[in-house]
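Just one protein chain is left out here, and the rest sit where they should.
Right, chain A next:
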Amino acid sequence: MPQPAQIGALTDELVASITNFSPSTNAQAFKHAKDLAARGLRGYQYGRTNQFDVRAKLDGFDEKFRVLNRDDLANALLERLKELDKVSTKWTPETLSLLLQLSDRPVEKSNVDDLELLKPPQSPSPLTWAEIIADDPLDEEGIWESIDYAAESSEDEKDYRKREKARASEPTPSSSFTEEDSHLDPESYVIPIQKDALLDIRKEQFWRHPAEHQAGGALAEGNHAAKKSASEITELQMIREVLFMLAGLPTTLYTIDTNLREFKINTVFTLGHVVSLTLDDLLSDLGGIGTQIYRLRKWTGNNPPIPLFQTFEAAVMKRLAQFDSSLAGLQSRYLNPEVPVSVSLLELHNEVRGFAGPILQLATLVVAVMPTLSENPFLYLEALFERTSLAQMMSDVGLFQFFARIFLDCLQPYLKPIRIWMEHGELGPDNETFFVFMNDKSSEAASLWHDRYAIRRHLNGELHAPNFLHPAALRIFNTGKSIVFLKELANHHKYTNIAQDEPRLDFETICGEAESLPFAPFSELFGSAFEAWIGSKFSLASTVLRQKLSSECGLWEVLDTFRIVYLGADGSLLQDFADLVFERMDELDSNWNDRYLLTELVHGIYGAVLAPGQAERLVIRRSTTKHRGRSVKGLSAVVVDYNIPWSIANIIQKSSLQIYQRAFGFLLKVYRAKYLLQKVSWNDIQGLGDDSLSRLGLKMRHRLIWSTDVLRTYLTETVFASSTSQMEEALSAADDIDAMAGIHTSYITRLQDLCLLSKNFSPIYQAIMSLLDLVVDFADAHSRRPNASASLAKVQTSQQKRDARRRKLRDRRRSIIPTRQNSSDDGSEDEYDGDAESSTSHDAATSESLYKIQEQFDRLVPFVVAGLKGVSRAGGESAWEMLAERLDWNFKVRCS
């Protein structure tokens, strides 16, 4: 059963449609019709339509049409039926039967042409590329060339249009060029021109037709006078021009003079309500700002080779971009005003001056710095640093932050080589901007610290680095060297210095987060931040290095060895060694200083005491000396050498070894003197026979012993012990290898001075050597008395003979002494007439030499004392004063 509601609605509509009655106009009639329809439709069961019946009827129609010579109808009907079959539903037969029942003499009445009118008007086919290109072919001259936007101004209308077209058609690729038959009517696409809009736009483009705006009549283009006369534009247009000019774009209002790179005002244009003078002033001010910014823009165009400069340029470009965006903000304010905004050139001027301030300063900085960049690549860094401090002093927060950020941005690439140097000890290739460079690549390891790398300096001695880095430069240098040193020590072990996070060097870290100016001066803040940054790398390297030096390389052991061997810290050992050497010296004549034997001796004696491995490094070297004979100086033939490991050699230089050896030589000579004196026994002296002579002998012995003891004490206690302990204390507290080397060098110098080994003291030293030689003389004088006891008896028999001899001696002494005096000044050649065999002459020689000795002693000691006192007064070392005093006591004793 059909649904009543739907059917009712549809019925209404159908009725309305057929009868043209609507419920509103003719209600009753409508209702009647409706009822009629409803009654008809309701109801009794109809059978379903027989579709074969329908088919048959349609075929009948077809036949009928054809028979009655209406083939067109028949064909059309057949065609439609075919189409209908494709989309037939289950209701199709019903519909067809309806139509058949409603059909009204189609043979006569139907017209195929009516079908045509049924078609809805076709929508116009879409525009294709072929049609456009057929209309306007894209082969205009020069249309495919790339456009130089900056070259021409927009005054040329033709170019403007060409540019428009080129811009429009260039980016789109050409579509297929297949020609299509356009069955379209081109006329229908012509849109009539809206003349008003075009006139408006033309009016806005004031730069094209300045003559048109003239209040007066038309003026010829080529008329010079006409060009000078003013043409009015609105303030908004002027503002736009100014904004474009500031952004560096070509405008009509300002002409760019490319030689001088500045903007000049085109005085043709004026404002209606402003006196031209004021306007000129304002525009020229803005033009000045624009000029500087334009120059800055042009400067950022060239590509600098060094990364430092590239960073600087990038920073400048970033700031320019920020400036551009603020200009864009201004522009948008005029283009899309959210709140009503007043158009004012003055206001624009104020604003522009406000945020262009920092950029202008940057521009002046660039102009100032650029010419000298090739000489001093850090000038711009220093200039930025200065400006930052200046801005802080002027309490200009914006400017300060601006410059501080630029400075820190530009600093980062400079820190890179520093970081690599301090962390890995490596230098980048050919880095001219870094102040460390490889001085001597193939320097040996022993001079690694001092020679391999050097600091680059200018001709005037200044460091090749920005001035704010000067304080820290040495530490940076030392850190890198420490790393290199450690790498050498560890050989193949890769050592890197990246222990903890390095503190960042950026604006927030240095100046804090606050918006206001920091209270401390920027140079201080930066200095401390930089120190912290360096310190994070430096301290680790130096501590590790010190540890390694102490533990692995055995720095202290070497120093101990030196102390014991050269400086006689353990007197017994030295005594043993000395005794052995002296015995050999006395017994053997020529080969007493045989290297190998002496080296064995040394190893044997010291090997027990020194740290393991140290004794083997000692070697006795034979050195030629021109001192022959019995002088103490003959001991210089024996030199103890030590083989310093390379790592320690950086601290204890090889040159200092010489001083050690000379000090040792000095000490050894004193020991020799003592040894010789000890050999002269009491009896020997007593055996001189002569009372006064023996007294003299005793006295001399006593004084000589005292002198040698004083000297020895002076050397071992005063000089060696105290200086060495000081030095070792300082060394353990030292920061880095430089400091250690410095401490050691100063120690050596002091040692040299105190031991009277330096050139200044050579007279005094020679005098002391002569003194020691006197000892040798003395010993010789007494040892040449093997027949002492024999001659003693002879002497004792004739007292008168002795007296006569004494007188003779005195006489002879008086005559001989002058000659002896002359020849004994140098003290090196102590020729004895040891050829005197006879006992009398022997005795005479002895007493002679004794007196001689006494005399020389009397001469030398005051000389030494005076010299020492003078030097100590001048130089200030109190040790000399002490030595002088003690020698003096010895001397003054003689009175008794």
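The definition used in the following text is that a contact is a pair of C-beta atoms (placed from the backbone, for glycine too) under 8 Å apart; a residue touches a chain by one contact, two chains touch by 3 or more; residues count from 1.
The rule is simple: contacts and distances are computed from a predicted model.
Participant: Out of "Mitotic-spindle organizing protein 1", "SPIDR protein", "beta-fructofuranosidase" or "Glutaredoxin domain-containing protein", which one is the UniProt protein name for the chain not included here?
Facilitator: The chain we cannot see is recorded in UniProt as "Mitotic-spindle organizing protein 1".
Participant: Going by the contact rule already stated, which one of A:Leu14, A:Leu415, A:Leu580 or A:Ala721 would touch the omitted chain in the full complex?
Facilitator: The missing chain is touched by A:Leu14.
Participant: For chain A, which residues lie in contact with the unshown chain of the complex?
Facilitator: 1-3, 6-7, 10-11, 13-15, 17-21, 29, 33, 36-37, 40-41, 43, 46, 49, 61, 73, 76-77, 80-81, 83-84, 87, 89, 91, 94-106, 109-110, 112, 114-115, 118
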